[in-house]
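Showing just some of the chains, left in place.
The chains carry the letters A and B, assigned in the order they are written, with residues numbered from 1 in each.
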Amino acid sequence: MKLIIAYIQPHKLEEVKAALAKAEVGKMSVTNSLGCGAQMGYEESYRGVKFEVNLLKKVRLEIAVNESFVDKTVNAIIGAARTGQIGDGKIFIVDLVECIRIRTGERGSAAIG
Amino acid sequence: MRHNLKINKSLMIVNILLFMLWAGAALADEAAPAPVAAPEIKTSDLKIGMDTMWVMITAFLVFFMNLGFAAVESGFARAKNCVNIMSKNFVVFAVSSIGFLLLGWGLMFGDGSGLIGLKGLFMVSGADNSPATGGAYEGVYSAISWTGVPLWAKFFFQLVFCGTAATIVSGAVAERIKYLSFIVFSFVMAMLIYPVVGHWVWGGGWLAKMGMFDFAGSTVVHCVGGWAALAGVIILGPRIGKFSNGQIKSIPGHNLSLATVGTFVLWFGWFGFNPGSTMAADPVGISHVAVTTNAAAAAAIMSATIVSYLLLRKPDLGMTLNGCLAGLVAITAPCAFVSVSSALIIGAIAGVLVVLAVLMFDRLRLDDPVGALSVHLVNGIFGTICVGLFAQDKITGTATGNGLFFGGGFTLLNAQLAAVITVGLFVFFMSAIAWIAIRAIMGLRVSREEEMRGLDIGEHGNEAYSGFQVFSTM
């Protein structure tokens, strides 16, 4: 099992969710996050004092999947989130050693979906 | 030098004084300034004082509506555009104040043709012996010489109405218009479009002569604002994401507390708007108007809530709030000419109209983030027509003749319809020209990137709610 962490542009969330649904990945957790990367920030000013904002709003997706779903999931995300412009985001994958459904106590692959 | 010495001396004394608090008593007690003798009092002067008080206080209430509009419009918009809307609504009254002073007042109330004022055009500088009224009046603003208050009181009261018309536009074009372009358009509204229509109806112009009645401005203020807004909405186009692939998407407002507070303020301000339009402390008039105004609002709130209950299965707060405003706009023209029962009916209908209008404009793919069209345009028209239907001759003194439903036939109704149509054509046409000209000269709409990130950062470099986690996928 793998835990897929993806950072995308907020306004891409709906499309990514749709793409994941098509790929039969229906479960995920979403958190808002601030990203610092290659993408340029912007300048704000307040009462005459300027300041640089280089933490940009991103959406963080956390998706636990079985091995067989990894590629599907990654491709779905890339397919929907890519604009080709800096700031599109990243996908990180880590090993998932266990997954438990609280409601039933089920463990492992069975609990993921 | 001497000055300084003196100051230091007095200062030292002051301190000594204050530390052993009563030492001051030592100083010789000085006589009070010679009393000014009280002038003898004429009842006519008292009347002028009373009427001026009423005009000014109600004008203050109408001014206060600017807060209401700002709150409603920004509350119904997204957090990322909040600073921009607040700025627009804040600066627009400054613009109106200057524009109406420079030229607007003169165009509206200066003696002139049936179409525009021509005398004392600039800076309210025409000859005028207000508060003299009627026959005693000598000056170039005779159309408004019926009210016995000083010229500046007349100006101020009319100014706050002009400001309202200009501010109505702001909400409809929100979340995508350039700040500067909006400011320029507001000048056009306050200096040209509004005053011309105002002249027709309140400035002794051709509609007034035709026997058209608009007590407090369903047409002069709300239709004018509404038509200008419609032109803007069409020319600007919808916000990104509002109508994507054939669907109507909802773009929820970011702060319904703010919107509710704003609507309460508008309701409150309307008690200046309508009762104040007597421009005199006429007891029967002001109390009658206050009650019709409130009755219409109440009925509209109920009907809008019920209709949204039935149509949407849940009573949407936004609809309830718009319902209230719809009722108020609709009763604005007839408030002094109809009975309280008629006001209830007018309000009830207005509440239904506004809900249907909101749905309709969405279907028409006209993106009006705050419902300004449904409230001000649709119900401004409806209210103007209601005078022709529900008016009862001299109900508070004005000889309007009876409306259709009270046996008056079509005379009044026709005049009202003439106003609806001509004002509509004129304002829509003129403001379309203005919008297009502005677009050609300086652009009208912010860039796609800016719209996505929000106009607050793009236009102002500010954030409305710094520190709050605001997270929106639109």
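Structural remarks
In this section, a contact is a pair of C-beta atoms (placed from the backbone, for glycine too) under 8 Å apart; a residue touches a chain by one contact, two chains touch by 3 or more.
Here the structure is a predicted model, which means the values were calculated and not measured.
Counting every protein chain in the structure file, not just the single copies shown, gives the formula A x3, B x3.
Note that in this section only the chains that are shown with their structure count from here on.
Per-chain CA centroids place chain A at a distance of 47 Å from chain B. Across the interface of their complex, chain A is touched by residues 241, 452-453, 457, 461-463, 466, 469, 471-474 of chain B.
In the complex of the two chains, the chain A residues touching chain B come out as 10-11, 13-14, 32, 42-46, 50, 57, 59.
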